[in-house]
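Removed from the display is one protein chain of the complex; every other protein chain stays in position.
After this line comes chain A, so read on.
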Amino acid sequence: MKVSLTVNGRTCSADCEPRRTLADFLRHDLGFTGVRVGCEHGACGSCTVLVDGATARACCVLAVQADGSDVTTAEGLATTSLNPLQESFRRHHALQCGFCTPGMLAVATELLRENPSPTEAEIRTAIAGNLCRCTGYHNIVAAIAAMREPNRDDEPSAGDAGASVAGNPGRTDP
């Protein structure tokens, strides 16, 4: 079947079998290698992308189901340089091998859009469905926490690598 998608603002289409998942379609047929496939049964969250603005596990969606949708992958978050959230991940050492990072960025993007000042508990709940085999999560939480309104620390400052969430001024978690 022919499947057409808008991916990161570009119209893409290709033939695929009905059994092809959206994850494989994006990664293998369309070349968006920012889509990471871990478990293929919904458990790890590494394949998470935005479909029509809402996060979805691309391994739990058939490509044919997504026909006509607007998809954003990790490649689409950055334009000419890293976006502020990606920059925050880099600054807070929130990635080691980077395998889980695209999925983490997708859920963090959705979280911050719906709740610009999440508590640490809310951040942890939001990423609870995404497994990271490397970093132990703390720096990922710190990177997302640094993006909270109104104290977003967009500007890199000395010595904040791995800053703890509790150390983020102006925000008290319940």
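The working rule: a residue touches a chain if its C-beta (ideal position, glycine included) is under 8 Å from a C-beta of that chain, and two chains touch if they have at least 3 such contacts; residues count from 1.
Methods note: contacts and distances are computed from a predicted model.
The chain that is not shown carries the UniProt protein name "Carbon-monoxide dehydrogenase medium subunit", picked from "Lipid-transfer protein", "Glutamate transport system permease protein", "Ferredoxin family protein" or "Carbon-monoxide dehydrogenase medium subunit". Across the entire complex, the residue among A:Leu5, A:Ala56, A:Leu77 or A:Cys100 in touch with the chain not shown is A:Ala56.
Only one of A:Asn8, A:Thr21 or A:Thr101 touches the absent chain when the whole complex is considered: A:Thr21. Contact with the undisplayed chain is limited, among A:Thr48, A:Thr72, A:Gln86 or A:Thr101, to A:Thr48.
Within the whole complex, the absent chain has one touching residue among A:Cys12, A:Val64 or A:Cys134, and that is A:Val64. Contact residues of chain A toward the unshown chain are 1, 17-19, 21, 24, 40-42, 45, 48, 51, 54-57, 59-62, 64-65, 106-107, 110-111, 124-126, 128-130.
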